[in-house]
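These notes are about the structure you will find just below.
Removed from the display is one protein chain of the complex; every other protein chain stays in position.
Moving on, here comes subunit A:
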Amino acid sequence: MHAVDSRPAPAPAPQATPPKTAKRVRSRSQRDSGVAWLLSLPTLLILIAMLGYPLYRMIVLSFQNMRLRELFSGATPPWAGVDQYTKALTDSVFWGVVGRTAGFTVVSVTLSVLAGLGIALLMRRVTRGVRMFMMIAMMFVWALPQLVAAQAFRWLTDSDFGVLNYVLTQLGLDYSTHSWFVNPWEGWAVITALVVWAGIPFLAISLSAGLTQVPKELLEAATVDGANPWQSLRNITLPILKPLLMIVTTLSVIWNFGLFTQNWALRDGHPEPVYQTLATYSYTQAFGRSIYSYGSAISVITVLLMFGVMVFYIRQMFKIGEVD
């Protein structure tokens, strides 16, 4: 804003402006629309080439039967109809993966949004210095590549040299050579902890910025009228925060549903069947076993499932971004 105010006013146009006529206005709006399309064009082209077309290809591929042979010869793979879909939908392994991914998403998103909100509220209460410290530490965590965080957690939970076992043993529990990935529940607890830990900074920082929009007078008035902190939170803060909560929750669901790096890295690039999510499963099928069509069918089903569940929220999110 200041940058604009301090700038000298643009020089007046050299020609005298002719009187506005209806025709002139129309031609300007036509020119505007040309400019608008021109400026959107690069984005449109890149998205079509790198997201749209691959998506279309993937849908086609999922109705074919592409194997390594076709990949190398470049021949058109044979048409397979809905074979890949029936194969996936009648496979109990696939449904196991779906259930696991969905369960993980629900648990991890709930935990990270609650924790993120809690920390955001906490940050409003502490002094400035402490708030800065929290902000900086969380930015470090946020800046940590997922892969790096996963490596760190792999070592924290290492059975022989891990810090977690060390601390638990120091506390008097016998965890000295405990392996955290033998029991899938414990393994998933580690993965969930990692995802929540890494997801909190984005949520907490966004939400705490959102909390600054809650008018202080409103909260003070509520307190004077005898509302307890819980009531103020429920009836004042949360309604104001709702659009933002909606956006960050939706984004978290999309991100966590596509969990790949964390379980991939924690299991050393070879996740056991109980540690497969839809993303790793589809990837292993397509690239590990070279059944590309099956991998594609799984991806299509995944997105359809997600859209089915999320359509309301995604619509809501778009609306928030759209409406003034």
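Here is the rule we go by: a contact is a pair of C-beta atoms (placed from the backbone, for glycine too) under 8 Å apart; a residue touches a chain by one contact, two chains touch by 3 or more; residues count from 1.
In this text, contacts and distances are computed from a predicted model.
Missing chain, UniProt protein name, picked from "ATP synthase subunit a", "Cytochrome d ubiquinol oxidase subunit II", "Deoxyribose-phosphate aldolase" or "Carbohydrate ABC transporter permease": "Carbohydrate ABC transporter permease". Touch with the chain omitted from the figure is made, among A:82, A:106, A:209 or A:238, by A:209. Looking at A:96, A:118 or A:184, the residue that reaches the missing chain in the full complex is A:118. Screening A:55, A:102, A:168 or A:274 against the full complex identifies A:55 as the residue touching the chain left out. Those residues of subunit A that touch the chain absent from the view are 1, 3-4, 7, 9-13, 17, 29, 32-33, 35-37, 39-40, 42-44, 46-47, 49-51, 53-55, 57-58, 61, 71, 118-119, 122, 125-126, 130, 134-149, 151-156, 160-161, 163, 166, 197, 200, 205-206, 209-210, 213, 223-224, 226, 228-229, 241, 243-244, 247, 251, 254-255, 257-258, 260-261, 265, 268-269, 278-279, 282-283, 286-287, 292, 295-296, 299, 302-303, 306-307, 310, 314, 318, 320-322, 324.
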